[in-house]
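For reference, the structure discussed in these notes is given below.
With one protein chain withheld, the remaining protein chains of the complex are depicted in position.
Chain nomenclature is as follows: A, B and C, assigned in order of appearance, with residue numbering initiated at 1 for each chain independently.
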Amino acid sequence: MIVITPQAGPHVRNPGKVPSLMAKVVLALVPATLFGIYLFGLPALNTVLLCVVSALFFEGLCVRLVNKRLGLVLADGSAVLTGLLLALTLPPWAPWWIAVGGTGFAIVVGKQVYGGLGQNPFNPAMLARVALLLAFPLQMTTWVAPAPLFSPAAPDFAQSLTITFNGAAVPDSLSGATLLGQVKTDLDRGLALPQALGAHFSPLGQGIGYAAGSLGETSTLLLLLGGLYLLWQNIINWHTPVSFLATLALLAWVFQQLDPTSYAGPLYHLSSGAVMLAAFFILTDPVTSPATRAGQLLFGAGCALLVYIIRTWGGYPEGVAFAVLLMNALTPLVDHYFKPRQYGRTRRGKPLPLPPLEKMAPSRRGRP
Amino acid sequence: MNEYVALLLGTALVNNVVLVQFLGLCPFMGVSGKIDTALGMGLATTFVLTLATVASWLIEHYLLAPLDVGYLRILSFILVIAAVVQFTETCIRSLSPVLYQALGIFLPLITTNCAVLGVALLNSQQGNSFIQSLLYGVGASLGFMLVLVMFAGIRERLARANTAALFAGPPIAFITAGLLSMAFLGFTGLPLR
Amino acid sequence: MRLFGFRGGVHPEAAKHHTERRPIRRLPLPRRLYIPLQQHIGAPAKAEVAPGQHVESGQLLARSQGLISAPVHAPAAGRIVAIEEHPAPHPTGLPVSTVVIETDSEQPPATVPSTEDPFTLPPATIAERVGAAGIVGMGGATFPSAVKLMPNPKQPIHTLIINGSECEPYLTCDDRLMQERPEAIIDGIRLIRHALQARRAVLAIEDNKPAAFAAMAAAARQSEAVEVIRIPSRYPMGWEKQLVKTVTGHEIPHGQLPGGIGVCVHNVGTAYAIHRCLRTRQPLSSRIVTVAGGAVRHPQNLEVPIGARLEELIDFCGGLTEPPARLVMGGPMMGQVMPHLRVPIVKGSSGVLALSAHEVDDGPERPCIRCGRCVMACPAGLLPLEMGARMRHDDLDGAEALGVQDCIGCGCCSYVCPSKIPLVHYFNYAKGELQNRRQEKAKSEQTRQWAQARSERLAREAAEKAALRAERAASKAQQKRPPHPSKEPL
Partner (left out) sequence: MLISILTLTLIGLGLGLLLSAASRLLPSREDPLVAKVNALLPGTQCGQCGYAGCAQAAAALVDGSAPLNLCPPGGPAIARQLAQVLERPLAQPTPGGLAMPSLARVIAEQCIGCTKCLQNCPTDAIVGAPKQLHMVLEKACTGCGACVEVCPTEGIQLQQQAITLGNWRWSKPPRPNPFRGPLCPGEGLA
């Protein structure tokens, strides 16, 4: 009466599924997105919507080309997550073709070319951001000073459409530079750090995020809130974010002790740019980060080191995107060499030595 | 001292032989199937590149310059590189036949690796001192090995991915190499030569 | 007593509340019993009876063959209808030779307690009696227990661990056994300890069974022989390697038996069976089975004679409320799917689960997103995602290099996988292929020897024929020539 092909293995399963994981990550991103939209007005909303919709469109296109079931693939929500993550890293008033082109590149070249979910070596959002930064440096570095939604300076609906769709120039009153860009140009001009920092940097202000910057990256506290939600929901491990933030803070603190006039402190680094967004949402992307805990610790530390190098000595003010791509490239090697110790074997794989019989008192630990 | 370290890191990362200067692409694509063979190839190329750089510097300064036959530079460098490769092959064949089997045809092919000749020629073109050209050689080969092994890791994983039939195999490898070199552009601007 | 942790493991929803408080009820003796001859690890038993013969309850039906084997006894008095092929309790339902008994009467067989004190018996006879009673590991592994009662002198057993953890969800057979017959179990443990001359006996019970712990602690207080401890409830605590690590802090080195580090593990059910065998001279002919699952009307624990079919158990529990999505024998994590209800209960079946669709909840399988949950959950410290990816592309050598042979099949990785990938199914496939490969290598080695032996035989025969021909030719030549004149015949 029961027609079955023999199924093996557990017949009950943990309720967690891929779509629910992705939905929780998107939920964790919502506070930062809403704050970004409030901060930078309607054009920011346009960018977010454009990114998410075009992500779904491109994913649907690729899935249709390979003749796969549309419902099954789009339902796992990874396209929405990629679109939203990319939107949060773009300049708020970016023109429409930056948003759509970037998302297209992320979904098509970043993920679908490799065969869909789980096959891509690089994080699609970061890949698109690097591609856009290299291809359109001007559009990717026109920052906007915050113009809250209902304040007089904020563009109304019609103006927001013109800004997004036929690329009206940013009015001078609103144009401004991000803290990182400002400090780098001042340092290049030979100013000592305290002067460059004095005018712009207040830890609390930077924490709340009432400053120029990418759409969703400005409010560090809201992103931290989203990250803690993910940790509490057991969606991500603490190993990558903690090792990333700790290493970055340590590096910044060490160099600040060495030469306070030319190296900024840990708080400055942690609260600026895409560090907090990367720590909880980009570095912990399961597909492109190592699968073992030791590997994740190394992955976080490596990213922090590269971010610090590029920010301090590199050509670009913000190095998170490059650092993530380089460490993604190293992930297969990290997974190859960092394996857990097997039961009954030493770390090198040889069987454990037999414990001497007389010292078999239970209290002695079994580890070699 | 840090001038030398800057040179070493600069050649290895900033203007990486494979991903920025686009030299030595055929072994980069050919031997990056498995991590172990890639590692073997990387070590063999490091050995060859360092020896060849040293030998080509000596020949440049103590043979070609005094006799003023600079135009023989390419010919003699290729001769030296071929000899060094043959020497490496003899060593590997006797020291570890397993690696020799694994590398197979790609070991003699190091002679045709344009990174090896490229580095030697760049050294003589920039008129580096002995230490500089040695470090330049070591940096270039370390960069080559790092990128080769990294790419082998990715390709080993891509071999098990579910790529569509259109992209499976070399196409996806070339796309990934392009994206990898895009990521390496992050190092531009570092104040290293 | 100090406890130690082990890596990995999962916390499945226990779902034991359905049958935890239901006392054990005896299943009325079914009209027909189907007793397979292969109910244990090792060589199948050899039938000793003929069809048509009448057997008493507890009479030997089939003799064990060799050391790693176990005899089979008649669970009740009756007439042997036939010894033929019937579906085995296996996912494919392939036939196994089965003794079919038509039982005589309804009343359960009488048990006559023997007066002799088993503690005076030397350990060797205890092991021999346990073997003769057909007792095997009741936890599901069904390894003949007699072999584990014969310690080899070089490796004395210092700690005897009795496994009362029962970490599989839904199953409460050990739990109820401990609550209702603690004294018998304690007596069984003391007997095992006497047989093994172990310095210490520890009964480990998971902390999600307080009633069982209380009952066993009370029973253990009378005799100082057994130490009852509470261990954290986490699946797969009940697996031998994890239990030894938790209790003694030592890992069993790869390729060794627990005896190698002076530890021996027995299930609570086995201890009870050994007590019954030595105290009442009764062979292993019945066991406690939990019948549960969303599709069973009245889930409960039953004492069932070996050989009763699943149909009878389900009907006794009020039948099925809906066609089950999966019919499982054993626990939901490591149990095996049954093809239909016409398969018998064997010595190792600890539970019968008729799981409904929402309990199985098998979402569509998606590609692996490398989240590493399975790596964290694997108690054997392997990389399930990497082994699964290699096996999906038939890279058997790659999977073997990653240690697929050390996989204990506990199911933690498939349990936690958000993409619902049947990883355990891939590893079973891998182990099967590796076994095939070993057999083929052995066969080709054998073939080469046979071929060589044949060519040597042919060469030998040719040589003999040639020698014979030469000899015959020489003697023919001898006859044609007259004998040499100088040699006078004496």
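In this section, a residue touches a chain if its C-beta (ideal position, glycine included) is under 8 Å from a C-beta of that chain, and two chains touch if they have at least 3 such contacts.
The model shown is predicted, which means the values in this text are computed figures rather than measured ones.
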| item | value |
| --- | --- |
| Left-out chain, listing which of the shown chains it touches | A, B, C |
| Residue among A:Asn14, A:Ser54 or A:Gln119 that touches the chain left out of view | A:Gln119 |
| Sites on subunit A contacted by the missing partner chain, in the whole complex | 5-6, 8, 66-69, 72-73, 76, 115-119 |
| Contacts of subunit C with the absent chain, listed as residue ranges | 38, 88, 90, 92, 94, 96, 364-367, 391-392, 394, 422, 425-426, 428-429, 431-433, 435-436, 443, 446-447, 450-451, 453-454, 457 |
| Footprint left on subunit B by the chain that the document does not show | 30, 59, 63-64, 67, 69, 71-72, 75-76, 79-80, 83, 86-87, 90-91, 93-95, 97, 100-106, 161-165, 168 |
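As a convention for this text, only the chains that are shown with their structure count from here on.
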| item | value |
| --- | --- |
| Contact graph of the chains (line, ring, star, complete, other) | complete |
| Distance from subunit C to subunit A - Cα centre to Cα centre, in angstrom | 50 |
| Centroid distance [mean C-alpha coordinates] between subunit B and subunit A, Å | 33 |
| Per-residue overlap in subunit A, given as positions that touch at least 2 other chains | 115-116, 119 |
| Residues of subunit B whose C-beta touches two or more other chains | 162 |
| Subunit A-facing residues of subunit B, complex | 35, 149-151, 153-154, 156-158, 161-164, 167, 172, 175-176, 179-180, 182-191 |
| Complex contacts: residues of subunit C adjacent to subunit A | 1-2, 4, 6-7, 10, 12-13, 91-92, 155-156, 158-159, 169, 241, 245, 247-256, 260-262, 323-324, 326-328, 332-337, 339-341, 353, 355, 359-364, 366-372, 375-376, 378-383, 385-386, 403, 406, 409, 411, 414-420, 422-425, 428 |
| Residues of subunit B touching subunit C in the complex | 159-160, 162 |
